[in-house]
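The complex appears here without one of its protein chains, the remainder shown in place.
Labels for the chains are A, B, C and D, by order of writing; each one numbers its residues from 1.
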Amino acid sequence: TGGGGDDGLTIGALQPLSGNFAPWGSVHQAGLEFAVDEVNDEGFLDQELTVESTDTESDAGGAATAFRRFVEEEDAVAITGPVSSDVGVRTAQLAEELEVPLMLHMAGTHRLHTKQSRHTFRLGSLPAPMDLQPQAELIEERDYQTVGAIVADYEWGRTVEDQIDEWFPDGIDLSVDVAPRGESNFRSYLRDMPEDLDLIVATGHPPGSISIHTQARELGLGHDLTTGAGLPPGVLYEALGGAAETFAHLHTPDVYGDAFADVAGRFAEDRGEQFTTHHGYGYIAGRVFAEAIDEADSTDPSDIASVVLESSHDTILAEPLQYNEWGEIDGVRSMLSTVHEGGPDFHSDGAFHLEQEYQSSLMNASMVEPLVPEER
Amino acid sequence: MSRHPIAALRHRLGRFDDIALGVVVLAIVPQLVVGTGMTYQARLLTIALTFAIFTLGLNVVFGHTDQLFLFVGALAGVGAYTTALLADAVGVSPWLVLPVGALLAGAIGMLVSYVSARRGMTVIVIAILTLSLQLAIMELFGGARDLTRGSTGFLFSGLEVTFLTETLGFSRYVAHYYVLLAVLAVLLVGYRLAMTSKYGLAFKAIRQDEVAAESVGIDVVKYKTIAGFAAAAIIGLAGPLYAHGEGWIEPSMFSFNTVDVIVLIMLVVGGMRTTWGPVVGAGAIVYLEEQLHVLGQWRMTALGLLLMVLFLYFRSGIVPKVTAALDGDGRSVSLTDVTDRFG
Amino acid sequence: MEVVTLAEIAVDAIARGLLFALLGAGITLVFGLGDVLNLSLGAFAIVAAVIGATVVSTVPVPIAALAALAGVAALGLAIDRVLLSPVYRTDGEERILLGIFVTLGLAIAIDGVLFAEFSLRYAFPLDVASRTIGGVTVLGSTMVVIVVASIALAGLFLFLRRTTLGKATRTVFQDETGALLCGINPRRLRSLIFVLSVVMAGTAGLLWSIQAPVGAGSAFDLTIYGIIVSIVGGVRNIEGTAVAGVGLGLLMTYANYFIGAYQAMIVLFGFVVVVLIARPEEIA
Amino acid sequence: MSDPLVSANGIDVAYGDLQVLWDVSVEITDEDRVVALVGPNGAGKTTLLKALSGLRPLAGGSIELFGADAAALRPDQIVERGFVHVPEARNLFTEMTVEENLEMGAYTKRAEQAATMAEVFELFPVLDERRTQRAGTLSGGEQQMLAIGRGLMAKPDVLALDELSVGLAPQFVDRVFEKVAAISEDITVLLTEQHVHEALELADRGYVLENGRIVAEDDADALLESDRVQDAYLSG
Partner (left out) sequence: MLEVSGVTKSFGGLVAVDDVSFSIGDAEIVGLIGPNGAGKTTLFNTITGVDPPSDGSVTFDGASIAGRKPNKICRRGVVRTFQIVRTFDESTVLENVRTGAVFGSSRDRSTDEATEHAREAIEFVGLGAEAETPASELTMAQRKHVELARALACDPELLLLDEIGSGLTPTEIEELTDTIERIRDERGISVFWIEHVVDAIMGTTDRLLVLNEGSLIAEGEPAAIREDERVLEAYLGGAV
């Protein structure tokens, strides 16, 4: 490692390489590096693109310091990687202060953007309304009558709780429980759920969603599906085994489309590993930044941010990636998929593949209220 | 033994010469290490000063009276949340309500000290008591979502001094550094005054043998309570400054791991019961932590190992070691701790 | 809510409470008998769970469990020898503080390794059928937890109360020179106690991971639960620890249930504060 | 020829940089019954006993106990060999009961515990009365008795008593001296005492320690008559 800047362009990656979110960090990092390698091979940028990454340990303060270091000491022109809303909020703050584009990996809170934001771009984790709408649609489509939800007692979980009220169809038998964020034993909550449960919504308790699913099965609740947070599919496969087939997680990369298969095929060939949705987020970040630098014809971070904000990029998502005026993701489709044994078509050596349970309708940024900062 | 008044004044002022020198050195630092428009080093410097103030508070209560406060983070949080929320509610500048936050934190510290001194709690009981309070208060910060916006937190600023930013043209972070330095300087002088007065003498006696201290007329409960109040108020005062430096308030900034662990390390590494220990310790640890980032995901492991080594083999602290080395050379000891010489 | 559900929840809460009690015993042993508040206790619980969950894919369940416990015992012994020896060479207040600081560093270091290398959550799979007794369904995993934890606690209790070796452990805490002059080797007893305490924690970690996956992020929480239980039970007192564990398990589970999650935590810590203020002399 | 039970050969002991014992040699044989160690405050009596019982390391010289080299043994190993030291500071287990303290004294001689405890209670009936009281709440003198009792519980061959009568009321001093005389039928006793006169009357041999050096060694009667002792300790 060492300073970039003089003879190359640096993308800073604030990765959770250790700690609770480490499974996200390493996968995202691999996808990002792959994208940068491809960009350099294609040679459409004047300068070599490099990735500088650091371990945030999932800590907001640490990420903030690293952000400044990247920008001021390593001359990074763009930043990506943050996982978790707390880190997302703090780094978004800095992106605006230092005027450097930031592409978030997984930060779902809707209090991320203000109407003045111009440098913060959401990618992997959608804001709560966009998280709940696909599930609401699924309930209607499958005509689920009895739905239970467990949300975590912190910002995200409570937002999900509100959004459930807002989006879920009236007239279903719905029970919502709130559990501590660190809880991993949900038996008492689950025992209290109604009989004949069709669906358990666990997206409001990301750290506990796997436990909720296994414990519900152990208790023999006999529900159809559990919907859970956007965990890397490899983690789901490892942790759940066969139970992963009834655990539907949310993602936006269109793993069933040709573009994804293309990239994944190249990745498998080059790296010998299976390319998943979360590799995808890293890949998209690398690609979009490179294209924006090219398009802006400038290495000024602010110019790069303007391009990301204003243009639209064809990526491995179902729809082109585009943002509204303040950087909220716009016109996106998300999918609910389960994980099954056996590699996908594009990588038959893989251990698992995804199967789609549901694909949402097109969702626009207008459904998310931005944060209105107070007057002082 | 009467002294000439001017000589006496000299003598009094002479007790502060190391503080004056130290503050001047600290005042030059940003000019040397912070490039124009840079915020990275400036932020590290403000963090170091903020934590130096926290550590100074812990030094008073733990170093001098053996009350191990493991809720430094919570006290800082109380100061910060009180100041921010009150300023917001009343619609005034945070400067105006800053003392309220400090006093509230001070009152909590005072209460804890009073109760624990009355109940004759040992250091370990106080440690567990305050750790429990730390965790409970953290739950409150995170849980009272309507008031505090939960774990996400909110933007906070307003503790700037326009003279520094506008008239002198310092950047936001550098200006904040000087605000912190001014606070630190006042606290160092106060600390020196207190420790060379009868407070220092009482603390020293109490720490060694409470029963004996009481038997020679020292009101143990009173002095412990005073120490608890002073420390907590100092920490509660630094809390909002910390939040201002970060531009943000959220519970995890005040957690046991983020604040207490680090402050404790700083105190031990710098040197307990010394004037400069907290400052040196804070500087050393902030620097070290920043250097450790090259270790990537092994940073935390390295930090843990380093801590154990420091605690086991270096627990007398940097300042006492350096002082002893200088004393050994027979050279002057301008940075030495005056309390050790006078009482 | 139905009575049956309430009863089922009570059984779950008791199982959880017994795990708290094991952790509490781990704290009580080393603090009550050795003056060191082991802030790294929770890390040992997680290490046991990680070892168990990792080796169970290759060996039968009982062997994996034993391997996990042997693993933490060995780690405990090594740490006792290398890190705690210098701590025990100090005395009085200095030892208490050094104990806190060193085990804090240790907790950070072990957590660091877990964070970097074993950052997932780990579960120890155990297939035991559920049973319905009088309409109350008791999960297989819950039964295992209750049985194993009770046996471990009872064994510990008998050791400390009934054997001279157990009693001798108390002398070491109170007056080391006195113990030496009675022909007792304090160093060996301390090692024994430390290993015993981390094995208790390891057992708790393993049992915990039968019920719910655990990861490095839970280590400090487990330590805190241990400390709380140990305090509420009266630090010198293993029966008290067991009772306090179960009591707090019930309190927490129901408080969670009826008044909400964060209020429950505040109730819990508030309870500790009250206990500490009401009877500090029992603690140190 | 008598067999040496304890022999210190030219030992030096220091606390940090401060040397307190200089080339001290002491020998106790199985023919001795009571050996007294006298000397002014700070002479190093306690330090010598600590060196013998393994509580202080040697800076020079050697120690043999019961014919074997003991310089490298830990205190607990020395107790096992049969040399038991009742320390000046008592070092009782203050949170444990009187009975438990005695029980722990018998740690190395568990088989004989009950019988020895009965003997100790006979010697000090007040301990029997306070059986279940916490040792820390005993009066100063009671604690002293418990300390001696606990030492006896280990059934030592040599019992070293530091400041035997400190804090004891006069009638107890006499009683305790009588008991020591009785004990010394079976056990060799090494004691330090401020009641120099009484100690030398009780002892058959004595050493005088001053400033960390042995300055006199003789039969107790001879020491008692010697000018050195007369002037230094018995002027009052």
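Just a few scattered comments:
As a working rule, contacts are C-beta pairs under 8 Å (C-beta built on N, C-alpha and C of every residue); 3 or more make two chains touch, one makes a residue touch a chain.
The structure presented is a predicted model; accordingly, all values stated were derived computationally and were not measured.
Judged over the whole assembly, touch between the missing chain and the shown ones holds for B, D. The residue from D:Val173, D:Leu190 or D:Val208 that touches the chain not shown here is D:Val173. The chain not displayed touches subunit D at residues 40-42, 126, 137-142, 144-145, 163, 166-175, 194, 196, 232-236. Considering the complete assembly, subunit B touches the hidden chain via residues 1, 197-198, 201-202, 204-205, 208-209, 211-220, 343.
To be clear about the criterion, only the chains that are shown with their structure count from here on.
One simple way to say how far apart two chains are is to compare their mean CA positions; for subunit A and subunit C this gives 37 Å.
Note: centroid distance subunit C to subunit D, computed from Cα atoms, is 43 Å. Shared interface positions of subunit B, i.e. residues touching 2 or more other chains, are given as 142-143, 297, 299-300.
Of all the residues in subunit B, the ones that touch subunit A in their complex are 38-40, 43-44, 88, 142-143, 145, 149-153, 155, 157-158, 246-248, 250, 252-253, 258, 290, 293-294, 296-297, 299-300.
On subunit C, the positions that touch subunit B within their shared complex are 31, 37, 83, 86-87, 93, 96-98, 100-102, 104-113, 115-116, 220, 224, 227-228, 231, 261-263, 265-266, 269-270, 272-273, 276-277, 280-281, 283-284.
Interface residues of subunit A, counted against subunit B in their complex, comprise 1, 17-18, 22, 54-55, 57, 59-61, 64-66, 68-69, 71-73, 85-86, 89-90, 93, 97-98, 109, 111, 153-155, 158, 181, 373-374, 376.
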